[in-house]
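A single structure is presented below for examination.
Shown here: the complex without one of its protein chains, the others still in place.
A and B label the chains in the order they appear, each numbered from 1.
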Amino acid sequence: MALSDHFPALIVALLLFSAFLTPPVYRWTPRFSAPLTTFCLSAAFLMAILLTAEVSRSGPLLYHMGGWPPPYGIELKVDPLRSYALLVILGVSLWIFVYALKDLSHELRIYVIGWYYTLFAILVASMAAIALTNDLFNLFVLMEICTIAACGIISIKEDRECLEASFKYLILSAMGTGCYLLGVAMLYMATGYLNFDLLNGALTEAFSLYPRNIFTAAALFIVAFGTKSALFPLHVWLPDAHASAPSPSSAMLSGLVIKVFAIALFLIFYQVFPREILNAVPLTEIVLWLAAAGVMFGSIYAMLQADLKMMLAYSSIGQIGFIFLGLGLDQELAITGGLYHVMVHAITKAMLFMSAGVIIYTTGVRKIKDLAGIGRALPITMLAFTVGSASMIGLPGTGGLISKWYLALGALEAGRPLFVLVILASSLLNAVYYMPIIISAFMHQGEFEYKVRPVPNMMKIPLIIGALAVIITGLLSRPVIVMLQEAVASML
Amino acid sequence: MEDQIVRMTSRLVVPFIQVYGIYIIVHGHLSPGGGFSGGAIFGASLVLLALSFNLEAGMKQISHQTASVLESGSAIAFLLAGMAGVFFGGNYLANRAAGYPLGEAGALFSSGAVFVITLFLGIKVASTIATLFYNIIEGED
Partner (left out) sequence: MEILQGIINNYYYMAAIILFVIGMHTMLTHANMIKKVIAMNIMDASVFLLFVAVGYRYGGQAPIIVEGADGVYANPLPGALILTGIVVAVSVTAYALSLIVKIYRFYGTCDYDEICELRSDE
């Protein structure tokens, strides 16, 4: 077999390898550890690109760990949707890591930076594996690894807020995993399989025998993934965790970690549960209303915040609602829009947290009202912030418009014009809290009141790349949308 | 806390616990147990030493630095043992296809890759438990 056939396993193995190699390397020659992790992340990203090309050329790819076919072994699967998720995860995390190299040195104590690289690599590895795995129990283990690593990159700052926030996050997501495992047990009781494809085949028959088991499992999955990806009433852990963490961690958590679980729920709904189960109970209807509530309340809470990072964190609750809105509408165009929003929001929110990080790094300001006049002191940062806000609001030329457009089209197609109204209202609310920041930053009469350090290039360049990426997702969305639409159409 | 009985008992018991841990690790493919259970038993013996004497006595067996190097090293070794499959024509973590000798069923060396992997897993778990304990005890370093 060619080496390229092993890429699904090698991506994960390479990232874990870099994670475990970093602590000894950092102990003896600290300056090698950052290039090592950057190299491994780039190599993994390259492999993901090659894998995507391979999948789009010759169809889905299955990989059996250890040569054991299912139901005995763990199966990894790469189909267009998963390769899209993989590309987003690896690309965005590589970009965030480049930013983190500079930012970490002032937010963390020097001897924990090596450990931060380790946690970062483990987090990326587990997220990539969540996108790849085709096995329910394997998914459980990876979810726990992901949660611990995510809590780790919050609590590594070791001040009170971070420790409390990560404890809260840990406990609530432990509740989520408990529910998930119970759901897996229910499905295993009914069918005897854990593999996605085998379950899909067996569930149709099992559904007539044990409908209650399967309904319970589906409900538990919604609770589990809802908790982990901060679906509206289960979001309570998110604001503290995302706002108190170091800025690269916030970018990572808000940008990727919550989305990965949304994608996992999506995979379970459309690749595990057969169509008749989704039709028999209003599962997607529940998700739809929760998502709509999340979209509205996330934006309303965000308006009330005085702290910049807190506002961005609450805005994430609203935006994750859009992704679930696509899932809830259960209609091809809407799901495409929701999935496209995964990429758009990953890039946009990561960039917004990065610019918040730059503001904190150069001036130490965290409060929104202190930002007046900052536009002249930090022009590039605030320009990037403006582009990001435009995408959050959904102005033309940015990725935010494309995903909301498809969501709205899907809502109309499904005969639910009410949700078009929700999308519009939320855009308006977003404008209400993003616009004043930009206006007061650029239009404020008088000088910015705080001392400003120069922005290092290592932070400026990722921001510029991010702003360009947001515009590119807005202008050149066609190929990705077509790919997603085909992938979704083949699953519905 | 200096209790003669506790110290004497643990000094007597620790070697047996460690041998038992190694036995469980090595016989992972033949009987219930394996890398995690055996490693946890071995790690517990280190914790017992550190608790009943003091931190230095536990550190004398495996220092904090050695433990953390072992921790990373065994994980890397695990990944490399899996890579053997890729190099020799099987899948990742392949056993027979990677050319590991399988031996006779029921014998000690009869499982190819599983034996190697369990061994590294045991080292990893034992050293992880030791580092976890040292870290919590030491606190601010």
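Assume a contact is a pair of C-beta atoms (placed from the backbone, for glycine too) under 8 Å apart; a residue touches a chain by one contact, two chains touch by 3 or more.
Every value quoted in this text rests on a predicted model; they were computed, and no experiment measured them.
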item	value
Residue touching the undisplayed chain, where the options are A:R57, A:R160, A:K451 or A:R478	A:R160
Selected from A:L50, A:I171, A:M443 or A:L492 as touching the chain missing from the view	A:I171
Option from A:W68, A:W115, A:Y188 or A:W289 whose C-beta touches the chain left out	A:Y188
Residue in contact with the excluded chain [from A:Y63, A:F140, A:F196 or A:F419]	A:F140
Sites on chain B contacted by the missing partner chain, in the whole complex	31-32, 34, 36-37, 40, 132, 135-136, 139
Where the missing chain touches chain A, by residue	137, 140-141, 144, 147-148, 151-152, 155, 158, 160, 163-164, 166-167, 170-171, 174-175, 178, 181-182, 185, 188-189
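The criterion applied here is as follows: only the chains that are shown with their structure count from here on.
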item	value
Geometric centre distance via CA averages, chain B-chain A, whole Å	35
Residues of chain A that touch chain B when the two form their complex	1, 3, 6, 9-10, 13, 16-17, 20-21, 23-24, 63-67
Touch list for chain B against partner chain A, complex	68-69, 71-73, 75-76, 79, 82-83, 85-86, 89-95, 97
